[in-house]
Structure formats: structure tokens, C-alpha cells
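The complex appears here without one of its protein chains, the remainder shown in place.
Let's turn to chain A:
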Amino acid sequence: MTPPPAKRQKRDEYRKQAAATNPDGSTTTTTTETSLPARVKLPKKKFYRQRAHANPFSDHQLQYPLSPAHMDWASHFPAYVNPDPSQTNLIGTRKLLKDVEIVDIGCGFGGLLVGLAPLLPETLMVGMEIRVSVLDYLSTRIQALRAQQQQLQLTQSSTTTAQAATDTTAAPAAESTAMEPEPSTETPTTTEATTTDPATTTTTTTDEPTEPTTLVPGGYQNITAIRSNTMKFFPNFFAKHQLSKIFICFPDPHFKARKHKARIVSETLNAEYAYALRPGGLLYTITDVEEYHHWVLRHFREGEDAAAVDGAAGTVKELFERLTDEELARDPCVRVMSEETEESKKVTRNKGNKYVAVFRRKEDPAWPA
């Protein structure tokens, strides 16, 4: 799919500019230091649009670690790097203080991650997306959100009294502001506690009345995004029983029957999810396609009646049980999933239905006698 030249050119220019811009402010450091107040803006989605489908069977040009022990998480979660530099993984990059625990498969523009980040500020989450442009957007967005948070932190620590009063809710409100993002290449982001970035410190004295964000717990340091084909390379990223939650939100429905192997939920793939999920861990699904919902139910639980469930021994279904509606109502993640993802907003706009199903990973069965 080649967009018209004019559009592509605009997009390239925008992204080039985005790459030239650093999170501390505008394009040149001189202006930052002298006049303009540093204002990190979120990227604009319209420059990162991409066709909604990707072929999961093609090779793409993917980067993936040899094994979970070869994964460089430190560049993704600079705030959680183990302070002991001797703690390195198999490719020599620093280890983290904790493991990634939550995965959003097919995270798209990242609405779920951004929504969950303040909800579980101490849990590391990663979104996985196969489409390059969308991933670029999300990486830029996360960097911008982090930079905003750091600026706010500094602003608040210097003008504690003024800012605290004007705090409003909703971090995602930052969505409305847009323009220059941070480059998607990972620049070392220092932790909140130790920020001494000269560019930022010079500008912190300037008040920023137009910045609508507030400090959120975790400061978005706990979310990141990776380009990957999870259908092929999930076990390259996550070790056995590493994860506590997996989200599959509004998956590509692959309507045609002969495309069904391309669906992200299937009995054979569910075995891989079960491998990465710890017993007691949850797998969340939401879709607006009713047939897909039934498909999901079929592939995790045979129907809803007990008799059919008993017959599930010998298939992957014996590894999962479905959560009841009461349990769903108590889980704040379900609310975020059904209200804050981009796709769920779109479904709401179009007055579509949303079908939620959450499954709990059970213990592995005993070895057969």
C-alpha cells in the first residue's frame, strides 16, 4: 500500500521533525534554553496510519531475542534497571529489578497500556504490535508521556503549591495536545528521582498553564511497546509462567474461514499463552464480532455448560476456566479494556456491541498415570 506522494512526503517530514526533536522542547537547544518553555507534545496519529491488517505468516523484518534471557528490557524500562551493573543478561545488557508481567497482544495505538499504566503503577507492561507505523506512534507517545511526567514532576517540586491545586483527572486527556514527539529511538531517560537534565532545569521555573496533564502514579515508566509477531515469537520474549495477564483486545477478526489459522486465538496458540501465563494468571479478550466471541469461548471452554467442560480433558481447554460476571465487574482492567482502548471507543461511536471473556489459567494437570 503506497500512499499518495504528497501524503507520504508530509508524513516523512513530520517524522523527521519528530526525530530531530528531543523531549526537552523544540528543535534546537538554543531556543529551549533561552526563550521557549519546554512543552512535550504527543504525536499525531494521522501521520502514523497503517492498513489494519498484517500477514502473520510472512517473515517481515522482525527483531526478536534469541530467548527470554537474551531480551534487552533495560532500554525499554530505564526506571527499573537494576542498579547493580554486574547484573546482566545473556547479551550483556542490564537486568531489571522485576520481570515484565503484562502483555497486550496487538496493542495498536496503545490505549490500553496508557489506561492501565496508572492503575498498576508498579507492574511492567509491554504492548506488542506487528505494524511498523503504529508501533512508531506508540513508542513516540510513550516517550512523550514519560517526558511530560518528568517535567511535571520538576515543575511541581519547584512550584509545589501552585500546581497541586490545578490538578484535574484523566491522564489520557493529554491525547488532545499533539505535535512534536520524542524520537522513537530510545534515548536514555533518567528516573524521576535523579533528573538533572540541564535543558529541563533551565525551563522548570516557567509555569505551563496550557499543559493539561497531571502526575500519574508510575509516570508511564512501566509501559513500553515492541514490534513483534506474537503468533511466532511469543516464547522468545517470555519464559514459562512469567506473565500474570495477557490482553487480546479487538483482534483482527479474519472473517474468511480459510484465514482462521491467522486468528490470534486458537487452541494451538492458547497452549503458548498457557505456557507463558502463570497459574492463576488471566487472559482477557474483548471483541465486537459476535462470531469471534463464540470462537474464543469455543477455543478456551467448550460451551458454557458443565458437561461439555468435563469433556475438555485432553485439550488445551483443561488449562483455562472462565471468570464469572461478578469477577469481571470487580476487575478494573476490564473497564479500561472496554472503555479506553482506541478500538473500543470506535465501537462505542458506531454503537456496536462489545463481548468480553476473561479466562484464568489453571494449574497444569498431573502427568498421566
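Throughout what follows, a residue touches a chain if its C-beta (ideal position, glycine included) is under 8 Å from a C-beta of that chain, and two chains touch if they have at least 3 such contacts; residues count from 1.
The rule we apply is simple: contacts and distances are computed from a predicted model.
Q: Name the chain not shown, per its UniProt record: "Putative tRNA methyltransferase", "Proteasome subunit beta", "30S ribosomal protein S9" or "DNA-directed RNA polymerase III subunit RPC6"?
A: The UniProt record for the chain left out of view names it "Putative tRNA methyltransferase".
Q: For a quick check of understanding: of A:282, A:319, A:337 or A:357, which residue touches the chain that isn't displayed?
A: In the complete complex, the chain left out is touched by residue A:319.
Q: Residue-wise, where is chain A in contact with the chain that is not depicted?
A: 1, 50-51, 54-61, 66-67, 131-133, 231-233, 235-236, 240, 253, 255, 257-261, 266-272, 274-275, 288-292, 295, 298-299, 313-316, 318-319, 350-353, 364-365, 367-369
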